[in-house]
Structure formats: C-alpha cells, structure tokens
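Encoded as structure tokens, here's the structure I'll be asking about.
Missing here: one protein chain of the complex. Every other protein chain is in place.
Chain IDs A and B follow the sequence of writing; residue 1 opens each chain.
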Amino acid sequence: MKRSENTFWQKLWKQKALVLMSLPFIIYVIIFKYIPLWGWLMAFQNYWPGQSFFNQTWVGLENFRLLLTDPIFYDVLRNTLAMSLIKLISGMFFSIILALALNEVRWTKFKKLTQTISYLPHFISWVVGANLVMNALSTDGGIINEVLMGLNIIDSPIMFMGMPELFWGIIGASHVWKTVGFGAILYLASIVSISPSLYEAAVIDGASRLQRIRYITLPALKPVIIILLIINVGRLMNMGFEQIYLLSNGRVIEYSRIFRIFELDYGLKMMRYSFATTAGIFRSLVSVVLVFSANKIAKMMGEERLI
Amino acid sequence: MKKGFSILILMLVLSLAFTAVTAAQDEDLQELDVFISVALPDYSGSSIVGDIIREDTGIKLNREYLVGDLEQKVGLMIASQDYPDMLVAAHFTDKFVEAGALIPLEDLIEEHAPNIKKYYANHLDALTKEDGHIYYLPQLAIPFEPAERRYPAVGFFISKRVLEANDYPIIKSMDQYFQLIEDYQNENPEYNEQNTIGYTTLFDSWRRFATTNGPMHLMGYPNEGGFVPVKEGGEYVVRPYYGSNVEKYYYGKLNEMYNKGVMDQEAFVSNFDQYLEKLSSGRVLGTHNQYWQIQQAQEVLIDEHPDNIMIPFPVTYDPIVEEHVREKPYVQTTQGMGITVDAEDPVAAIKYLDYLVKEETQHLLQWGIEGEHYQVDEDGMFYRTEEQLAMFQDPAWVRDEFGRHYYYNAFPSLTGLDSNGNSYMPIRQPSAIYANSSDAEKEVMDAYGVKSFTGLYNKPFEDRKYFPLWTITLPTNSEAQIESTRMTDALVQHIPTLVMDSTDKFETNWDAYTEQINGLMDAQIEEYQKQIDWRMENW
Partner (left out) sequence: MLRSKKRSLEDILLDVFIYTFLFLLIAITLYPFLNTLAVSLNEGMDSIKGGIYLWPREFTTFNYQSLLTDSQIFHAAGVSLARTVLTTVFGTFLTAMLAYVISRRDFVLRKFITFIYVLTMYVQGGLIPTYFLYQRLGLTNNFWVYVLPGLVAAFNLIIVRTYINGLPESLIESAKIDGASEFTIFLKIILPLSKPVLATIAIFTAVYHWSAWWDVFLYNSSNPALSTLQYELMKVLASANSMSGSMQQGLANAAQSSQITPRAIRATMTIIVTVPIAVIYPFLQKYFVHGLTLGGVKE
C-alpha cells in the first residue's frame, strides 16, 4: 500500500509539467461546473426565490415522489428515450454516409459546395424549420402528397402530421435534414487525416472502392464513432424540446410528449423551481448511468472509450 | 504567424471598442431604471413625445425590455434581489409582491400624485391587496366612460360573401351559423381555384383557447377564462363548462362538420402561420376566435379580398339564450407597474408616473401635438386629417419617431373617453370608428344598420365587479395550479380526437374525455370561488 502511494506521488512529481499544464483546468472546472451543484439541495425543499436558501421549507423526497408517481411520467420517459434513440442513430448514420460520400467525390469544387450547402439548415431555427416541414407534409397542397398523388401511389392526401404512428419518423427525418451536414464535419476531419499511402497500397493490392471504404476509411472513423455514441447515449434524456414542441399537436400528443417539455410545463412555467431541479437531477442520474454503462460496454469490447 | 498576429490585433481593437462604449454620456438628468415585461427594441434616446417628456420631468428612463422567458427572468431577479427602480412583470407582478420587492404606494399617491389619485379612483379598491396596500398601477385605467371598438373582442366570424348571398341575416344560433356555411360551401366549392374551407379553427399551443373557449361563448358569456361564474341567487358560483352539455353539443357539431368536409381537415395539426395563411386567402367561410388573433388576416382580406372579410356574431347554442358575449371594459388589476425597495428616490418615481397619467400627457402620447398630429373641431372633438391618419398608419414611425410605445406600453395610462367625450385612444374616437372603416366594412355595417360590429352584440353584463375570472392567478405549488396544467394536457389530447374521429365514435370519445377531466377541476373551482368571493366583497 505504502509503496504504491509513494509511486503515485513520485509519478506525479515526475510528470509535474503535465500537472502544471492541467492544474488551472481542474480549478476552472470545479469553480464553474461543480460549485453550482449546491443548487441540487433545492430538490429537497419547496424553494421560493424570495427567501434566503436556509429559510426554505424542507420537504425531503416529496418532489421525487411527485415526479416518479406522475401519471404521465412513464409515457414521457418512453417517448423521450425512443425519439432520442431514433434521432441519435439516424443522425449519425446519415452524417457518416455523407462524409463517406463526400470523400469519394473527386471534383473538389462540388465537394466543397455540397458540404457548405448541407450544413446550412443548422442555422435555420426550428421555428422556421417546423413551418417548412409542416408545409411539405400538408394535405392541402404539400409537396410530399402532391408527388405521391402524381405518381399514383396514393389516391387522396395523407395527413402525415395527424398520424401518431408516423410522428417519431417525422422527428427522425427532420432531424437528419437539419443536422446531417453539420454532423458530417466531425467525420470529415477524421477522414482527412488518413494517410494517402494506405489508399495507394490498397489500390496496388487491387482493392475496389467499396473495399477501401470498408477496410480503410471506416476503421479510421471507428474511434470517433464510438466516442460520439457513448457521449450521446448519455444525452438521451437531454434531448432538446424545440423541434418536438413545434411539430407536435394534440393528435399525436401521446407520442410526442417528452421529458423536457413535461419538466418545463410542470416546473419552470409554474415557477416550481424545486420540481424543476428534481427533474434535472433525475435526468442527470439517468444520463450518468447510461453513459457509464456504454463506456463499460466499449471497454469490454476493447474499443475506444470515454474515460 | 502573420495570421495569428492579425487576429491578435483584431481582438485588441474589439476589446477597446466595447470598453469605450460603456463610458457614460448623459448630462445632469436624474435617471430611473425600469424593467418592463413587454418586448420592444431599445429606445433610441430621442423621439417627438420623448423629448417633450424629458424636458418636462427632467428624468431619463433606462428601460430594460423583455426578450426571453419571463418566468426565468422573474426567477433570477427575485433570487438575486437586485431590482431596478420600477418594474412591471405581466402576470408575475404579484410574485414580486410576495417576495417583498415592491413598496406600498398608497401614501406616495396621496402625497405626491394628484393625477393618479384622480384618474385611478375607480380602481383603487380593486388594486388594494389583502394587506391593505397598493403595490402597482395597471396600464389603462378607465377614469370615465369606456369607449366603443370597431370589432368586439370575440365571436363566430363568417365571411361577408355568405352574408351577402343570404341578404345579411342575423345569426343567432350555432345550427344556423353552420347551415349558412354548409349551404354556401356546397354551392361554391372553389374560390380562386382552391377548395373552399367551410370552417377552420386554431389549436396551436397557447393560442388554442380560440377553440376551447367556444362553449363558454355559446352559453352567452364573455371571456372569463377556464370557468364561468354563474349567477345563482345573487351569488356568483364558479362552474365548469368543460364537460358540459353545451361543450358536448359544440364538439359534436364540429365533429359532424368535420366528417361532412365542411371543417378544415387539417385544422388540428396546423400552426398559427398556416391558420393565418388560410384565412387571408379568402377561401375560409367561418372561424371562431378572438379578433386580435385574426386581425392580420383580416387586414389582408380588406386589401385584397374585400368580399371575404370576416364578420363576428355572438352565436349561442340555442337562440333563446340571452347573450352577453361582449365584454364589460375592465382594468387588469392583477398586474401593473410598481416601485421597488431598491428605488433610491421613490418620490421622483411616483411623480414621474403621475406626470404620465395626467390628461395632457395622455393626449400628447396618444393623439400627439394639436395641429400637427390631430385637429380639434368647434365642439372640442379631436379628429385627424387624411395626412395625419396616414402618419399613424405606419407603426414603425409611431414607435420610433413619435415614440409613443416607450412611455405608454406597460406604463400607467388612460383609456375610454376623457372628460370632454374624446376617446383617449384615437382609434376608438366615436366619430372615427365608422368613418375610418373600409368600404367593405361599411357595406356590412350599413346592411345591419350599425356603426360598428360591436353593435351586432347585446350589451355586456352590468354588474360582475370581479370580471374577469381569468385575471386570477392560481398560487404557486398549489393543487389547483397542477390541476390546471393537467387539464390543459387533457384538452390537448382529447379535443382533436373528439372532432376528427368518425361520428359513431363520438360518444365513446366523449366519455373518455369527461372521465379524464372530471377529476381535474375541484381544486381549481375552489380556488377561483374563493378569489371571486373576495373580489365581490372588496372591489
């Protein structure tokens, strides 16, 4: 025991340059990210901002009970996890495909242009984006229905926005549309750093383009794919609500109500700070469990991992 | 390396730039900081009325307007206990009272504010809280008589085309209303090469009250909110209309119309923009809403499809119901501008507000400068010439050059008729309502023999001191507050299905709906009842 402690301090001393380089960052993160965590105590109170923190009424686990016994809690949980997963997987999949496709384009100007254009939707807020999606899917002259009717696939327009079973799909598809280009940047950065000599050698060995993608490009992307997967699995609960809120309607509400909307409606909007904090803690706990499980799985499979 | 250097230079320049601007500029004016929960671009520092007011008062206002979510802003302000001199926070103003952030005003008013005392006299009772203090002054006091408006607040709107084709009938019942629409739609299935939409409704997020308030108005009530106080033996008893027979009739009718293709098939999955789009195309024959929500569409119609302007009627579920859909003009006494505990000079603040409330100041803010922005006829009545009217048609000019919004929106001010019978608000000047209407509007008014569309409505309820119920806020963390949110969730979920499902499923859907909402009203009713009783006693 003593010896290992010794070696730890010895090592630390030996690596003092690295320690020096990282020390400010440790202090920084503790101040900015960990000190505000005292606010979690609010979850055990009926916090009202007008009074000092210690004069609040303490209510124990009451807020957690309220949260976990809420009649719509499990619906909300299901919708959140399902839609987050759909968004995560479809978003990553298409961003990777885009990065791979761009990498295969030899015409540099076209490549750059495509890439620039594909990332433009990132700048269009969901308020504007939701209108475009709803207009495209409208039964009243929406482009999708027009095309489907023009091709005689359907006889009468389909009310896409009113079909609960389609809602998750619409969310996934519009998410891909908005993020595919922006998401591809990360993968492109990894592809660029692959040594050309690898491709040259493969060509000499007679590898086809698909084989080169399969055996050179994809393996080079693997670490970043795995890392992003782990990070985002942890974020499943934190899915933003703007897109879903704006595309949702009463017809599909049973499939569109997600945790963040629930948290907002029953928390901040009613100025129930303690309830909002409780919901936040719950999200954090789920996230931490998810992210460390994912990390563990990656470790067991011998892949790149987060920590 | 060069690049890095240039970036560094750039940064230096920039950081200099923004430190420079923070340097103070102004002369020896007294400054008052005020937070205002409405949204406006920052005041440019000078405007026609602003310069006069600054000259008169010697006070410079630093206004902070709201941009993001009010509830977050309020939470942070209260938590940090860091307040400006004055503030108004819409329906959260009472939270500042709860937090002890506002000072009592009654003594200040008594000593330093003769105008507030005079013009707010009608409302001081309603403004006095249970602890006997007045904490804030609402915008828009009604010191004398209320003024008419061109459009009533709410109604079942129907296209002028339909009215014209039927020789301008008086529409009293919902059955009659839909019969007219249905028949007309059958005869005129297309408009401008697009399908005619018989009826549409708005159900987008918080705007959905356009749909859900329907039954309340069918019962002949003005907008009370989620419940209606019914007069029973001299008492006002809070009753739900959700789940009532009238509501069942209303959604049953919409369901029938939906399945007949009269009602817009997409209404429940559309948002506000799409709703306005449809309305302003002239192809919609009817909708139920509050007028301000369809106003933008109406303006397009007046310009481009004058035959299709929408005319409001106080439709009821049964013609024998005596309707009082028109609102009694009221003052929203549960919010307003208050002076905070951080104000260094509360007397200066109240004097400033008192100056704003003065009748001359109000005329300056709302009408402008005599001879320049309005004229006075031999009877002392105000009016505007064509050119003057045109100036005020440009909202950007009124806001930025004239400067009205910066001393008027959310500040204490006056409405209704003044001591001489002029309307404080130019657009409600009695002589102007009919005269300044468009030709199409006049045509309809003439056909019905009225001088404003409000004339199509009965007189409002006379008594009802508490009015309206919806200005009551449910206490934070109360059972009633949670019920109310759950109720909203239930409405969002069930109403589209009630209307959109096939007619033979309506009964089942109705049962499912009422079963869910029935347990969600008791605490709300109790709380509202308590507050209504308190208001009846103290106002």
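The definition used in the following text is that a contact is a pair of C-beta atoms (placed from the backbone, for glycine too) under 8 Å apart; a residue touches a chain by one contact, two chains touch by 3 or more.
Everything quoted here is computed from the prediction, not taken from an experiment.
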Neighbouring displayed chains - absent chain, whole complex: A, B
Residue of A:59, A:72, A:148 or A:224 touching the missing chain in the full complex: A:224
Selected residue (touches chain absent from view) among A:12, A:61 or A:301: A:12
Sites on subunit B contacted by the missing partner chain, in the whole complex: 7, 10-11, 14-15, 17-18, 21-22, 33, 35, 38-42, 44, 62, 64-68, 72-73, 75-76, 79-80, 82, 84, 139-140, 150, 273-274, 276-277, 280-281, 290, 292-293, 295-297, 299-300, 332, 366, 392-396, 398-400, 404-405, 408-409, 415, 425-427
Positions on subunit A where the hidden chain makes contact: 8, 11-12, 15, 17-19, 21-22, 25-26, 28-40, 42, 49, 97-98, 101-106, 108, 110-112, 114-125, 127-129, 131-132, 135, 177, 180-181, 185-186, 188-196, 198-200, 203-204, 208-210, 220, 223-224, 227, 231, 234-235, 238, 273, 276-277, 280, 284, 287-288, 291, 304, 306-307
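Everything that follows uses one rule, which is that only the chains that are shown with their structure count from here on.
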Centre-of-Cα separation between subunit B and subunit A, whole angstrom: 39
Partner subunit A, residues of subunit B touching it in the complex: 69, 71-72, 74-75, 78-79, 92, 95, 98-101, 195, 203-205, 265-266, 268-271, 273-274, 278, 476-477, 481-482, 485, 489, 491-497, 500
Complex contacts: residues of subunit A adjacent to subunit B: 46, 48-50, 72, 130-131, 134-135, 138-140, 159, 161-162, 245-246, 249-251, 253-254, 257, 265-266, 268-273
